[in-house]
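In this view, the complex is presented without one of its protein chains, the others remaining in place.
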Amino acid sequence: MSAILDEIQKFLVLPIDFPSQKRTFELQQNILLIGAIAASIYGFLTQSLYNTLICYGVTFVVTLLLVVPPYPFYNKQKLQWVQPKLATNL
Amino acid sequence: MNIRLELAKLLNLCFVFASAYMFWQGLSLFANTDSPIVVVLSGSMEPAFQRGDVLFLWNRNTQNKVGDIVVYENEGQDIPIVHRVLREHHSKSESQNKQFLLTKGDNNAVNDISLYKNKKIYLSKEKDIVGTVKGYLPQIGYVTIWVSESKYAKYTLLAFLGLSSLLGGE
Amino acid sequence: MFSLTQRFQVVSNQAITFSLVIIAFVVASSWIQLLYPSNVFQNTTSAIANVTPSMTLRTSRYYGSQNGKPKENVRVSFDLESDFSPLFNWNTKQIFVYLTANYNSSGSINEVTFWDDIITSKDKALVQLKNAKSKYTVWDLESGLSGKELDFKLHWNIQPWVGPLVYGETDISGDHKLTVEARKKN
Partner (left out) sequence: MSKPVNVYSASEVSKTLDEALPSIFERLNYTESFKLTDTKLYIGYSIVVVSAVSFLLDKQLGHRNVIPYQQGLVAAYIILSSLFWYFKKYVEKSITYVGNEKKTDDKISICTRYEECEPKYFVTFVKNDEESSKLEVVLETTKVFNEAGYLQTDLLYNWFSEQLKIISLKKKE
């Protein structure tokens, strides 16, 4: 049972490489910041909280789509780790 | 097995609960009420408050005004009721700090006398009032209602927690 | 940003942080809109006229009677006019307006509600009532209402979409004081 869980866990970790980690972090921060400001201004000008909510909600979904999935271009700079051969020697 | 390492891990887990609980306790003392934040459970104040809305209470005021929205509990019942003050009567002398209140839900046709226990026709500010509503957040508390009332929601939440703890690795 | 769940958590936390900032902006801007261009806390006016009381005796607990003693219940009819449209801005969900009366009795100071209404949109913000009946029948805590001088006031309360509740009182004009006639003994 725990072996299966470990497999699932390993499968769902889905890491990305280090430069992309930095990039995605900055990316999500910037998009959300701009989205928040835009949503506030748009809502205030139209005097509608509903517009603010929609605008910010869309920003959130877009950010999730851009940042969360491990796209191949986030995984181009994978590193060379210790060869697994040594693991069997242990 | 390193006992200190295990203890440190357990400590981190305990801190999560301890800090959340002490924050709540600190807030209770600050607002002088046993529940500084309540979730609306009934529709009797619609359209002002709907089920699932979160209300912030304050109970350091010695008297309420007519129009204040208050949360009260009947003796022996743990169900907080959110209604508006319809009438207030307080004594002229400053020393006697007694105030009698009659409440009503905005969406109800009649006042709350039928809800009061022991044939009372007024609430006592001192004894019955949990707090006065000062602030409001919409719908955030719906999760708690959803979880306490639907068993599917309970399973979904459990599954979600299990999955996230599995994926979180800790 | 090293795993799927961690990326999701980071984005969610960031989104929650910014949404708190948005809420702060909404609350602050709507507060400013209440103060400018005209301060609604001072400039909301109302006019009341033709306040006429009517009295009945009730013996039900739901009408203030205790131990079977009849209790004086008072209703009023009145004309009322007020405009609440300046109170509406982007953070106003509804306005609750209520007509109350203050009076003093032997040992206590009292305020009771005679009429209230919920206004849910700016189009309905103009209140014009002719010969309206009070919604509630009112009794006194101790004795009766005969001989008491009622001083009517019109209050408002803004329930926001998010943030603190806002209360205020209108500047009432017209004949807003009324002495309830003593009941004839028969």
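Things to note:
Here the chain labels run A, B and C in written order, and each chain numbers its own residues starting at 1.
Here, a residue touches a chain if its C-beta (ideal position, glycine included) is under 8 Å from a C-beta of that chain, and two chains touch if they have at least 3 such contacts.
Computed from a predicted model, the values in this text were never measured in an experiment.
The absent chain, not drawn in this view, touches the displayed chains A, B, C throughout the complex. Summarising the interface, subunit A meets the missing chain with residues 6, 10, 13, 15-19, 21-22, 25, 79-84, 86-87, 89-90.
On the side of subunit B, touch with the chain left out of the figure occurs at residues 2, 4-5, 7-8, 11, 14-15, 17-19, 21-22, 25-26, 28-29, 33-34, 169. Within the entire complex, the positions of subunit C that touch the omitted partner chain are 1-3, 6.
Simple rule for what comes next: only the chains that are shown with their structure count from here on.
The mean-CA centres of subunit A and subunit B are about 36 angstrom from one another, to the nearest whole unit. Centroids of subunit A and subunit C (each the mean of its C-alpha atoms) stand 48 Å apart.
For subunit B, residues touching at least two other chains, in rising order: 167.
Counting partner chains per residue, subunit C has residues 3-5, 161-162 touching two or more of them. Those residues of subunit A whose C-beta lies close enough to touch subunit C in the complex are 12-16, 20-22, 24-25, 28-29, 32-33, 35-36, 39-40, 43-44, 47-49, 52, 56, 60, 63-64, 67-70.
Contacts from subunit B toward subunit C in the complex involve residues 47-49, 65-67, 69, 84, 86-92, 100, 106, 110-111, 113-114, 119, 121-122, 133-138, 164, 167-168. Listed in rising order, the residues of subunit C touching subunit A in the complex are 1-5, 7-8, 10-11, 14-15, 18-19, 21-22, 25-26, 29, 89-91, 161-162.
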